[in-house]
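Every protein chain but one is kept in place in this view of the complex.
Up next is chain A:
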Amino acid sequence: MTLTFEDLQQIAKIEKDKQEGIKYQINVCVAAGCLSCQSGVVKESLEREVNRRGLENWTRVKGVGCLGLCAVGPLLYLEPDGVYYQGVQVSDVSEILDSLGGSPVSRLDCSSHLPFFKRQQKIVLENCGKVDPESIEDYIAEGGYQALYTALRAMTPNEVIDDVATSGLRGRGGAGFPTGLKWTAVSKAFNKTKFVICNADEGDPGAFMDRSVLESDPHRVIEGMAIAGAAVGATNGFIYVRAEYPLAVRRLRHAIAQAERLGVLGKNVFNTTFDFEIKVRLGAGAFVCGEETALIASIEGRRGTPRPRPPFPAEFGLWGFPTLINNVETFANIPPIIRNGGDWFAEIGTEKSKGTKVFALAGRVNNTGLIEVPMGTPLRDIVFDIGGGIPENRRFKAVQTGGPSGGCIPEQFLDMPVDYESLAKVGSIMGSGGLIIMDETSCMVDVAKFFMEFCMSESCGKCVPCRVGTTQIYNLLSSITNGTGKSADIPNLEELCDLVKNTSLCGLGQTSPNPVMSTLRYFRDEYEAHIHDKTCPAGACNCGGSKEAK
């Protein structure tokens, strides 16, 4: 079966007609965060109550993707009133239904968090909180799969790649490699067989951007991959998801099945010669399997360890064939770019970092959750406006970006715009988008130790500097935090960091010293206090020495 553009519009129309006459729509977040605090039960109870009261003709209860403010879930969003409710329980259901059309239930109102919602600009997350992640029709009603149609029927592959290049989109998986450049390389590679891989391994501690996108809007990623396949000449795609994301896996599989049933995946998509198939592959949760060459080895069924590059996957990837590998968020940006044009995207953001970026706000900040802001938004706005500042009026100390590969940015850089270059300048990286806020009670040595422990245990053990170096650095940090540090430890740390950074085989080792180097750069006094005065200025470590000493 092949789908035509008319079919697509017909599906959208039927879906829109269904909403005809609906006066109130109650969107219940059914992404992992809210589901874990029983939003599924709340949704069922709302549905039951609506039916019992006979309101179903003009009140609709709908499960939607992540609304962002995960800390105070379960979250509800009422249309057309534009009201957000937080912490909704089953016992609140009848009160909510009573209030429809009247004044909102003030007890549940989330309006104190309003800047959180207002300051964001959503492209990747535009459908999150809006469409039902389990319904392809709902996605199509919001204009879904039109970009794929345009890419296949109205554009040549080179025009698609040009558009992506014009947009200035850079890879959201961490390194920020220009996406257009990567696509061109793969499209030029010799070979009839090529692959597209979506990297959904997301192993950084505290990061859940990709997870939310997959759980809230899986079709967007599928559409992005299909467009990529058409542009570079690939007919097979793989999505590599970690098995720890069961909901994302289930929704992806469901979405792929729906897409195959409608014919937006499969043979002769939209009556063209383009065939495209997507398979899901599960990762066992090793951080290093997010590294592209290790990921490819893992899909091939081998031990997930990186190999030296070049050759890059664009030339020699999955089973030796040219392979395009991009992050979930990168693919999620593709449909809107094709729909609105590369120029539209290039208007957003800064000179060298275009578009928006999704961040997972975590740590000592009032509004933890998922946000999307234009590139170049000052850190201060993210922490204090969107994040709502530090709880209990404590003092801001630093923000950690980029997870175990990133650095800690101190207060003096709060007005810095968040983009690839600025972050690199202060010794951190954009990474995949984790933002951890720390206040005066966080010990920076302890933070560095936490990330180094992560890198040490996630190192694949292949190359010597990373395997042994990260262990050595971790041991030094341990002894500093437990009060047995020596003054020679700081120069030794610096020496080891430099070695591991410059001689390791893959990105894991090369970036693992960043948390240590950046805290040594901005918070050296804390290291010295631990070593010389045997005290932890933040009061987080037990420097008594005897207790924790090994």
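The rule is simple: contacts are C-beta pairs under 8 Å (C-beta built on N, C-alpha and C of every residue); 3 or more make two chains touch, one makes a residue touch a chain; residues count from 1.
The definition used in the following text is that contacts and distances are computed from a predicted model.
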| item | value |
| --- | --- |
| Which of "Caffeine dehydrogenase subunit gamma", "Glycine betaine/L-proline ABC transporter ATP-binding protein", "Multicopper oxidase" or "Bidirectional hydrogenase complex protein HoxU" matches, in UniProt, the chain that is not displayed | "Bidirectional hydrogenase complex protein HoxU" |
| Contact residue for the chain not shown (choose from A:Q19, A:N57, A:S111 or A:N502) | A:N502 |
| Omitted-chain contact residue, chosen from A:K13, A:R107 or A:R303 | A:R303 |
| Contact with the hidden chain (one of A:R119, A:K352 or A:R467) | A:R467 |
| On chain A, residues whose C-beta touches the chain left out of the figure | 190-191, 286, 288, 303, 307-308, 456-465, 467-472, 475-476, 492, 495-496, 499, 502-505 |
